[in-house]
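Only one protein chain is missing from this complex, and each of the others stays in its spot.
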Amino acid sequence: MKKISIGALAVSSTLLSPIAAYAETEVHFWHAFTGRLGELVAAQVEDFNTSQDKYTVVQSHKGNYSETLNAGIAAFRAGEQPQILMVFEVGTATMMAAKGATRPVYEVMAASGAEFDQDAYIGAVKGYYTSTDGDMLSLPFNASTPVLWVNRDAFKAAGVDPDTDLSTWQNVDKTLTALKAGGSDCPLVTAWQSWIHLENFSAYHDVPFASKDNGFSGLDTELQVNGDAQIAHLTAMGQWAKDGKFIYTGRRNEGGANFRAGECALFTESSAGYAGIKSEAKFAFDVRPLPYWEGVGNAPQNTIIGGASLWVMEGHEEEEYKGAGEFLSYLSSSDVQAKWHQDTGYLPITAEASAATKASGFYEENVGTEVAVIQMTAKAPTANSNGLRLGSFDQIRGIIDEELEAIWSGDKSAKDAMDSVVTRGNPLLRRFEQANR
Amino acid sequence: MTLPTSKPQKNPAAGMVEKRGLGIWLSHAIMILGVLIVFFPIWLAFVASTVSQPEIVSPPMPLLPGDQFFINYKKALLAGINVPVGTMLTNSLIMAIGIAIGKIIISLLSAFAIVYFRFPGKKIFFWLIFITLMLPVEVRIVPTYEIIAGFGMLNSYGGLIFPLIASATATFLFRQFFMTVPDELAEAARVDGAKPLRFFWDILIPMSRTNIAALFVILFIYGWNQYLWPLLITTDPEMNTIVMGIKQMFPSGDDVADWPVIMATSILAMIPPVIVVISMQKLFIRGLVDSEK
Partner (left out) sequence: MEKRVFFKGWLLPLLLIAPQILVSAVFFFYPAGQAVWQSLFIPDPFGLSMQYVGLGNFKYLLSDPYYRASFFTTGLFSILVTLVSMIPALFLAIVADRLIKGAGTYRTMLIWPYAVAPAIAGVLWLFMFNTRVGVVSWYLGNLGYDWNHVLNGSEAMGLVVVSSAWGRISYNFLFFFAALQSVPKSIVDAAAIDGARFWRRFWTIVLPLLSPTTFFLLVVNVVYAFFETFGVIHTITSGGPQQSTTILVYKVFADGFVGQDLGSSAAQSVILLVVVGALTVFQFKYIERRVHY
């Protein structure tokens, strides 16, 4: 049994310790990437490992974002946590509240002596993960924002001009009707419905998602998604679903497969869809800014980031933290960031990387890839567009997904669904508040 | 406690009396239809495991086996999707056999103690054992998980096996059986001055052979088919069992599932239990019907 072998291992490792000191310190990195993104991450890790010989980063993929976070939490409870854990943005509140489980990134970097300058990171990107004192608690890794993807060939096939202005939802509405009339089976499809059509929608139109500055200024926050603007938008989408103009394919990124296969004309999805779409799509495509409702709120404000950041977990050796620091510093370096941004469509996290990409002429060559950057940085964020910091948010997103599905299937009106989200979600926020008093 | 199990009688007056020609053909037809319907999902899975992915992804898929049998099964066994199916089969085998044998051994011992001895606390122990019949593992998963984690037994065979042999169903069953063993045998052994363990080993165990075998089959299936518990305590794909590992073979992103490999894995996952059940059919059915648990 394992216990016996652990004992034997312990004995033999002490005998070997002079030799062990020469072995490389391992830094475990758990993430949620597969496919193309997984390959790129593996390449980065490989690169880091070969560039020096003190530390070895061991990367492993643990499932999707939720599964990775849960795996990390379960591992922590069992004493088997990795040094670096990728946590998606909605898990931020959970990680921030767990003071004994995580070690703030700025502390890790300071202790490791690796290169680190908090001001070098783009404000809109790091804001989600920064404490109220301005210290970075986790390192933004892959930040993206939703944009509108256009299948030009599908437009032509349905007899609609692919250069139609799609900057407002009003225009999109008319276009969807035209596409459907022209024979398109799938005029509009979306990914990450809650993130794009509720969370980002609220920020983009400068209306609150939750009280207390979307949770930034207090744990006693309450949901406010049943505002007029959100209900109006979801009512419109519900009508599109009924008319067959909006096809619902799933809560996460199931729609990506449909779009990349050329079945759909319009796709609201993260700018990071670029990696997959570029490699798989056999049609001409455009990237446009996310549409907004003309005349509603303060639109267009700025959109918020989605994606994940890297957290360092407590309970490890000093040497391992040094290694983690070195790796994080490596990931933030301008070359690595610029390449990552250009390969994936994720936003560059440092101003330097952004400038380098611009200078290299990348944006001219790849039209549309700058859309995401502009959309995020055009205006200074307001209290409603800094991001979200809500506890149990993965579960709340689950509730939102369920209620949205009720709207698409015609079971509920948008108002009833959003009221239901508030009624169901607030108790979870209260429980989170209670657990973290 | 037992249902009288007589063999199917072979004389013409058996069953429900009339056996006219048309009735027989109709009965056979109904049974064949029933078997076909019940078997269809298995058949379809088998066909899917022998064709290539493109054939499945553009429905309708063929309903007769294709020619990719060796390619798909080899791919499944040696590479799998996140871990080779061969590894998962091994893990399942170890877990199922461990549970079956472990449970049989400790329950034979404790049933023997309860039935043939008087000792302090006997009544308490008996009731404690009785209570464990009541709660399947699903009701105590969270704290059991933490105990296993505390022992450092996550991702280990011990962690897979021990919590599943904790309930005393087998002890109870053997107790019921031992109660039906004629007193004279034990009396004779005692009079002969034989030690209790002699009696246990030379007489009781051989008498229990069929019950042990039947129980082995049932426990093997029970262990092999475990899902929730292995799901929770294995974080390392290398320790996946084949039944719980199947869900992880579905992609979590928006990629298309590798259906031929998944279906091949499903077929492989059901083969060992089917072999065990079919080859020990008579024994198994008797054990099932007799034990009613």
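Order of writing sets the chain letters: A and B. Residues in each chain are counted from 1.
Heads up, the rule we're going with is that contacts are C-beta pairs under 8 Å (C-beta built on N, C-alpha and C of every residue); 3 or more make two chains touch, one makes a residue touch a chain.
None of these values were measured; they are calculated from a predicted model.
Of the candidate positions A:32, A:84, A:101 or A:287, contact with the unshown chain belongs to A:101. Seen from subunit B, the chain kept out of the figure touches residues 1, 3-10, 12-19, 23-24, 27-28, 30-31, 34-35, 38-39, 41-42, 44-45, 48, 56-57, 59-61, 63, 105-107, 109-110, 112-120, 122, 125, 128-129, 132-136, 138-144, 146-147, 162-163, 165-168, 171, 179, 183, 186-187, 190, 196-197, 199, 221, 224-225, 227-228, 231-232, 243-244, 246-247, 256, 259, 262-263, 266, 269-270, 273-274, 276-278, 281, 285, 288-289, 292. Of the residues in subunit A, those that touch the hidden partner chain are 66, 70, 73-74, 76-77, 94, 97-101, 248, 250, 392, 394-395, 398, 402-403, 405-406, 408-409, 424, 427-428, 431, 434-437.
FYI, only the chains that are shown with their structure count from here on.
With centres set at the average Cα position, the gap from subunit A to subunit B is 43 Å. For subunit A in complex with subunit B, the residues that touch the partner chain are 1-3, 6, 32, 34-35, 62-64, 67, 71, 74-75, 77-80, 250, 252-257. Listing the residues of subunit B that touch subunit A in their complex gives 146, 149, 152-154, 156-158, 235, 248, 251-256.
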